[in-house]
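Only a portion of the chains appears, each positioned as in the full assembly.
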Amino acid sequence: MPLTPEQTAEIEAARANPRPTLRAVSEGMEAHLYRAHPVLDHGFIRVIDYMGDDSAIVQAARVSYGAGTKHVQNDEGLIRYLMRHWHSTPFEMCEVKLHVKLPVFVARQWIRHRTANVNEYSARYSILDREFYIPEPAQLAAQSTVNNQGRGEVLTGEESARVLAMLKSDAAQMYDHYEAMLSQDGQQGLARELARMNLPMNIYTQWYWKTDLHNLMHFLRLRADPHAQYEIRVYAEAIADCVRDWVPLAFAAFEDYRMGGVTLSAKAIAVLKRRLAGETVTQEASGMSKGEWREFVEVWG
Amino acid sequence: MPLTPEQTAEIEAARANPRPTLRAVSEGMEAHLYRAHPVLDHGFIRVIDYMGDDSAIVQAARVSYGAGTKHVQNDEGLIRYLMRHWHSTPFEMCEVKLHVKLPVFVARQWIRHRTANVNEYSARYSILDREFYIPEPAQLAAQSTVNNQGRGEVLTGEESARVLAMLKSDAAQMYDHYEAMLSQDGQQGLARELARMNLPMNIYTQWYWKTDLHNLMHFLRLRADPHAQYEIRVYAEAIADCVRDWVPLAFAAFEDYRMGGVTLSAKAIAVLKRRLAGETVTQEASGMSKGEWREFVEVWG
């Protein structure tokens, strides 16, 4: 349960006072504002602010293309056209700001997306809370035997129990020592900027993260992908649920062209054309490497 | 007069329908929304959307510094502290979207600020209007004799009249030829993407330009500076007037620390300390070059 009663009260208070604005308003996103969507055991994502809606994308495109966009009958058609042709700038006209609570090892992956604004809770200034990510047993999986960066079978029985016990007791002990080092009770107390280094990477941190819709969709494409690590994927999925309500037309286009789409190489196009013409093509005749062929067959059989 | 009656009506319509929102609202900025602030002879800036206010800056900083910010008594003190110590990320939490109409030669300077999102009217798709920047006589200045990139004395008499006449007749002629090349009346008509190259750089273009407050202040520091070219400075000043109403505390800190501040080199610090100790320091004894010394004396006498 990620929220204290105080936090819940704070959120309800923030939601109690609508004010008039002349800006574009997304009803779907207003319903999410400030609310915490739980992720993992102690994490959450919260929408703190947003700018723009589907119309803002259309409006920006019409500034660019002027009379040239008149022939597109409607907003949906224009948004799909923009997505299909990789016109990214109109999608950059929408912006969102999230409050995210997440384990440090997830944060380290997330921060690699550079085109965003971030304010992270600083453990140089302040003391972190005693909250660690401990996976559900169903998530405790073995190393994949086919993929260097993936997971395979779920751990069973004794091994699962031993791993869980280790994660729990280590987290508890490290936090005890963190407090013991910081304590000024009868001693000087180690500086916070030093004591923090003893904490394991499943401790939770939090940040404000702000980005535009184009870059957010790029993040979602990579992190809501089935190959992404489960612990970041659940954050991406929670965000995707908000984006769907915020800009439904753009999100539908994104799902069709990006999340549900594939990119074919020139070689793959050639193979598909030969198949469409009735030919049977083998890996050897495809010009593809074994790995490439395996990925190709996963999609096309 | 930059707006047609249709545009004015459109703006009034956009301002007629306030809607409730749970987001942060800046009253000062709401008053500007959609309205056109005239700049130069045919240009304007309009605020189309914004995200955040002074409180958003404070809120982001408190996420970062946690309990560490409790000792700062108030928002103003915290904002001034952040500005003084070059903490840029909290200011990145505010975002603004402008609609700007501006001459192409100004746009070429403006676009050098890369950390922004832009949708420009495309002359590949659409036909530009017959609108050119023709300076006021008071702005028709000679090349500076001391500064390779500045202006000197205002042109007088006959020369001023001749220059003005040239600018006007050339603009008219080039636009006539643009239309003549595009015309499909009894001929094929040159492609728009080609015809546009005959237009001079004082023709007006327009764009949507979106950036965060930190990068906007960087833009203002460079472009509202007295050394900036007049034709971009007036845009920066019009924007600054909106920012003052949007985030009054941040803007006041910006004026004190950035617009009104100076940076001293180690050499300049040493000279000032010697002066404070009662010594008279010459350029030769300062270790500064002549140019550096001249700039130093401009500030410190």
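Per-chain numbering from 1; labels A and B assigned in written order.
The definition used in the following text is that contacts are C-beta pairs under 8 Å (C-beta built on N, C-alpha and C of every residue); 3 or more make two chains touch, one makes a residue touch a chain.
Note that the structure is predicted; figures quoted are calculated from it, not measured.
The complex is built from one repeated protein sequence; 2 chains are visible, and the structure file as a whole lists 4 copies.
Please note the rule applied: only the chains that are shown with their structure count from here on.
For the pair subunit A and subunit B, the distance between mean C-alpha positions equals 35 Å.
On the subunit B side of its complex with subunit A, the touching residues are 14-15, 17-25, 30, 33-34, 49-52, 56, 59-61, 63-69, 89-90, 92-93, 95, 97, 99, 117-122, 125-127, 206-208, 210, 212.
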